[in-house]
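Note that one protein chain is taken out, while the other chains of the complex remain in position.
So that you can tell them apart, the chains are marked A and B in the order they are listed, and the count of residues begins at 1 in each.
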Amino acid sequence: MSAKTCCAALLLAAALVPALAASRTDAADLRRSGLDFMTPALQALQRDDRLNPAMLWVQDGAALWRTPAGTAATSCADCHGEARQSMAGVAAHYPAWDAISGQPINLAGRIQRCRQRHQQASTWPNEHADLLALDAYVAMQSRGLPLAPPDDARLAPLRAQGQALWQQRLGQLNLACQHCHDQRAGQRLGGAAIPQGHATGYPAYRLEWQGLGSLQRRLRGCLVGVRAQPFTSDAPEWLALEAYLALRAKGMAVETPAVRP
Amino acid sequence: MSALPSLGRRPLLLAAGLLCLQTRPASAVSATLSLQQMVDRWAEGQPVREGKISLEIAELVENGNAVPITVRVDSAMNATDRVQEIIVFNERNPQRDVLRASFGLPAAAPSSQPASGSRPRSSWWPWPGSPTAASGRTVST
Partner (left out) sequence: MAERTRSLIHLPQGLLKGQPFEVRVTLGHPMENGLRPDGFGNVVPRSLVTHFECKLDEQKVCAVELYPAIAANPYLSFWVRADAPGMLVFEWLGDRGFVHRETRAIAPA
């Protein structure tokens, strides 16, 4: 399989990835999406919208987009019109800086803020099916476009925190993310190919969950996997990692909604 | 897994199918039967031949929670040559059955298949431990 043959090249990529994040044309881009590490049958699931089970959620998201909500009784469509036009490219620029709250924010957080500020509706709890549905629907409008995290100095501390977490040993297994996803991508862990860990397709349908889930849920699974205490659900570490991962995957295509094992 | 292309056998095998469904207890009694016993019980003494069926399934799967499979049967799906049932058994799950599909007259063969033969095709997602262990031999009557 191609993943094994480029294993040696990927060991070198550990040093190249920060440089790659800055400019994609410096050297041959050795970054590969998790899609490339899957068997053809699973790739077909993601590539064909008629097969992709995540489309159950996307269908809901499309309906939610047009459904009035909150005491303001407005729908997303009332302000944003057709998502296909207004949301094209939007997901590629997250995480971003939210000027009103003075904090960084991801796409799901932006949807929540919109509900609060403009619809006067309550926010959803994490991993709520409706939030995932809208998140997937909006992010899918950027499918195929290159990830373009904003060139915003205010996000620098968050990204630095994310990079530090990426390189920090965690848990009883005392492993950092980089040990698997930078240094051993393409090798196998328990029979499964280790991907490079580019978060280009979230929310994603994971076979392990038999459902759609957020990046936070996936990262939480990784922490449990190294037997670390996961961060609390509202901890800033999640967004820090997400911000760093977006920078690390800069230029790679958005794949939402992805299918992953 | 098996398919029944002969029209003449339809009444007998339909009855056999119903018999199986009515007498089979609700619990996982089928777990004690081997794959061969399941096939023999379903065939009810009719000869079981090989051929005409292909099962597409990845040899190695990343996650057994959802494994795409495709079953193709070589049949014209006309009045005299039809597939009546497609049945998928497995060897390793607590229950032997994966799926049993029966087809009526509107069921057709794919229209865009190569000239070697038109085949009805169905795709399903089975669960862990299913035909990957049992396949290697296709069965038909």
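Structural remarks
Here is the rule we go by: a residue touches a chain if its C-beta (ideal position, glycine included) is under 8 Å from a C-beta of that chain, and two chains touch if they have at least 3 such contacts.
The structure presented is a predicted model; accordingly, all values stated were derived computationally and were not measured.
Among A:Asp36, A:Asp130, A:Asp152 or A:Glu237, only A:Asp130 touches the chain left out of the display. The hidden chain makes contact, of the residues A:Gly70, A:Gly211 or A:Pro230, with A:Gly211.
Contact residues of subunit A toward the unshown chain are 50-51, 53, 55-56, 59-60, 63-64, 67, 128-130, 210-211. By the touch definition given at the top, subunit B reaches the unshown chain through residues 21, 65-68, 90, 93-95, 97-111, 120-127, 130.
As a convention for this text, only the chains that are shown with their structure count from here on.
With centres defined as mean CA coordinates, subunit B is found 39 Å away from subunit A. Those residues of subunit A that touch subunit B in the complex are listed here as 38-42, 44-45, 51, 53, 191-193, 207-208, 210, 261. Here subunit B touches subunit A in the complex through residues 57-58, 60-63, 65-68, going by the rule given at the top.
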